[in-house]
Structures are given as structure tokens and as C-alpha cells.
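Heads up, one of the protein chains got dropped from this complex, but the rest are sitting where they should.
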Amino acid sequence: MDLVMDDVRAAERPRLTWRLYGRSWDEVALAADGEPVTADWAWGGATGSKVRVCVVDSGVEAGHPLLGQIAGAYGVVSRDGGLSVEETDAGDACGHGTACAGIIRRTAPDCEIYSVRVLGERATGTGAMMLAGLRWAIAQNFDVINLSLSTTRVRFTDELRALADEAYFRRTVIVASAHNTPVESYPWRFSSVVSVGSHHDEEQPESFLYNPDPPVEFFALGQNVLLPWLNGGTIRASGNSFATPYMAGVCARILSKHPRMTTFQLKNALYLSAANVNVGIGGPS
Amino acid sequence: MAAPGGLAVDSLSRELLQSVVDVARAIFGAQASSVFLLDVEAYELVFHAVSGQGQRTLLGQRFPAGSGIAGWVVATGEPMLVDDLTHSAAFDRALAESTGYVPQSLLAAPLIQGDRVFGVLEVLDPSPRSRSNLESVDLLALFARQAAAALRIVIERHQLDGVRTSGGLDPDDRASARQLMYSLQRLLDTSV
Partner (left out) sequence: MRTFRFAHTSLGATASSRSIATPRTIERDWVWGDATGRGVRVCVIDSGIAADHPLVGGGVTAYVAEEADGAWVVRPDDAGDVAGHGTACAGVIRSLAPECELVSVRVLAGNLRGNGDALITALEWAVAQRFPLINVSLSSRKEGLKERLHDLADTAFFAGVSLVSSAHNSPVVSYPWRFPSVISVGSHSRTDPEYFELNPDPPVDFFACGINVSVAWPGGSAKVVSGNSFATPHITGLCARVLQRHPEFRTPQLRHVLAAVADNLVRSAQ
């Protein structure tokens, strides 16, 4: 046994990006071994029916033509020096939450969408708001939580890690955006959540890739995505924020067909059905 | 009389800010670029430097930091590119019109110190097809990181120079330079 591995690690250069620039899909092709999981088996024909999805974001503009009605709108508010979650009709502070909800609706049209607004309330740090919203969402036993947000605040890391673990044990899958820049932020870095970055092949809007070079686990289309925005309008936007809800929608479809899957079973199904993963039958050679 | 050091620091900071927006605009072949700094107490974003469209009229204008695309960038520390804004009935129309310029696309990245966002660097209408949109997002984020680091150095030098006021500037410039320094310092010293 030699110690070459340590030397290799030490020689790694700092990254400029989590993305797959300069690498074609063929170059990240993986030979996998497992059951013949296909997109058709995993979520074909499924619409997300009976699956409850919560968007933890800037709020949602209910009734937007690309979104329709949602099942519930909540918000984190300051009360008596603490944070609490209440029903709200405050809408969307910036359009981002509506955009995420719209992608989920487009991907899994029959799922129930809930919103908890964690942005837009001044004077409270985003990290604390996100934590409060996430804690609430986990306690509600949603099937899927879309979190196109992360925090770089180190002091929230331990609590976020405990929340992500709790979500796993409650069979709530957290689908979380990788940060767009290669910084340390959370909770997407935790193994107990499904983390998503962007690919930019606009010809393949429904394909996603398994990243052979984690920590980002999956790449979905995150470029020029058509989105609902405020006041019934639409925009196109780019960033991991918009790749994530596509994967959340796929998870909702899988769960409507195969309820009770754990986060790791979902990861297994997503991995085996990723566009760059070729599944063989395995066994003795 | 103010010491020359104070003046140098203030014009240096203004030159740096202007150069940040000029370079950002050049990199992206954009119609305009601007830097907003966050006024933590008012929770407002303040235009501190502009290059291109709106150059004269925008400096010092404020708008709420809890909404809009810049608000998203402040709250999350994430860069973002939005396109096809003309299809959005809502894209901060009032703000855009007050600036006399309504962009088709907008690229925004945070100015970060440690784990705190103290401002936003925006680029309006980057010329299309020079690079993919995601590459643009990444490039602006990288450049914003460098700009933020440079701003931090200026602030630290200013702190070393103490409270000496700047001489040689006309009163308005001096006031805005002081305001810039004050808001930057407050940002960097306060945890949001």
C-alpha cells in the first residue's frame, strides 16, 4: 500500500467552476452496473399526482398562467424577536420562487405545490430565514423540498446538516442547488440531499447528467430556461437555481409512481437513468 | 487642511469603482454596467458607479434591497442572468424607467466580503453570443470577486488613514465620497 493518493490530492488546483465546461457528454460517459432502470420505468407516464412539493424561496405568485393555483403559501416572519412561519398572501419578492414553482409545475403538472417565503423580509439574515423555512418544511413531511438557495455562513452549517439528516429519516427529499461559484456553501454539499448544477445543452432540456466528479451530483439544464416571473410575465434565465426545480419535478414524478423511496433510492434511480450513464447487467465477467 | 493621503484614498476608491464598471462593460460589450452598495440600515441598494447608459443621472439613487433581481443577488450571494426581460410585465419597470433605460437582459453578481454581500455588480444588455450565458454568469462572478477584494483593500487603507477628510474635491463629491466610505465600512463591520 503506498500513499500516492495523498500526493495527488495535494496537487489538485483550486477550481474555477463546478460545471462541465469543455467536456462533452461522451467524455463524462460512465459504464454503470445495476438493474435496468430507465426513465420510462422510473417516471414514465407519471405526473407527480399526490406528491407534495415545497418551494423554499422568495414566495410564489399564485395564479400565474404558467403555474396555476398552489396548495398553500407560507412565509417566515419576525415575531417577538424570533422567527415563525405563517400563512401569507405576500406573493413573491422577486420572481425567483415563482420561476422555480413554474418549472416544477411544467415537469410534474399534477403535484401539489406549497411555498414558504424566506426572502424579502429585511433586517434578518438570509441564512436564519432559510433555516427557519427549511425546519418548518421538514416538520410538514413534504415529499420533496426544492431549495434553490444555499448559505456560506459557517455558523449555520451544523444545524443545516442536522436538518438535512432529519429530512432523510423522514423520507423528505431535499433537492438543493449547488452554488454557481466554487465556494463552500450548504446544504447542497451534504450527501443526504440531492445536489444539482447546470448543463448548458439547450437541445436536451429533459436530459440530466450524473457528475462523475462530485460533490455536485447531477446536472440539469440551467441556461436560457423559460420561466414565469412576476405579474404574469415570463423571462429566460440562467443559473443552477433553474436546473434544480427540474430535478425536483423529476423526483416528484418518480415518487408519484414509486412512493416511499428514500433519498438514496432516488439517487440510485436518478443515477441509473442519467443520460451519460450506460447500465450493463453486471455479474461475473 | 486635509492631508494628501485622505484625498488619495477617496479618489482612489472612486477611480476603482468607476474602473470596475468600465471594465465589466468592456468585458461583456454591454450597454451599461453599475455597482450598487447595500445600505444595511435602510436596507436599500444605492447606485455608486455607472458606466454607459444612465451614467450621469443614476449616482446616489436608491431602491429597496428586499426585492427584484438585485435583491435576490443580495439575499443569496448567487449570480444570475435573466433574459427576455421585455416579456416580463414586472421586471422592476419603475426602476428601469427611472433610469431612462430598459434592458433586454441583465447579468448580476454579488460583491462579497467573507460571507457577507455588500453590493451588486450589474451588467445590462451584454452583447450576445460572445460566450454562453452560463459562462457569462461565471465570468461576472469571478470579476466581482476581484472587484470586491480591491474595494476591501481601499477600505482598509482608508481605515489606516483615520478620519482625515478629503480636500480638493467640491463639496458634493466630498459628501458622496464620504458617504461611500461610510456605507462600505458599515457594511464590512456589520453582520447582516
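Each chain gets a letter, A and B, in the order it is written, and its residues are counted from 1.
Convention: a contact is a pair of C-beta atoms (placed from the backbone, for glycine too) under 8 Å apart; a residue touches a chain by one contact, two chains touch by 3 or more.
Everything numeric here is computed off the predicted structure, so don't read it as measured data.
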Contact partner of the left-out chain, one of A:T17, A:N231 or A:Q265: A:Q265
Option from A:R19, A:R105, A:R189 or A:R236 whose C-beta touches the chain left out: A:R189
Absent chain, residues of chain A that touch it: 1, 5-6, 9, 30-38, 41, 157-158, 161, 164-165, 168-169, 189-192, 214-215, 257-258, 260-261, 263-265, 267-269, 271, 282-284
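Basically, only the chains that are shown with their structure count from here on.
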Chain B-touching residues of chain A, taken from the complex the two chains share: 16-17, 19, 21, 58, 93-96, 119-123, 125-126, 149-154, 177, 179-181, 185, 198, 200, 222-224, 226, 229-241
Chain B - residues contacting chain A, complex: 43, 64-69, 71-72, 75-85, 87-91, 115, 132-138, 141-142, 145, 191-192
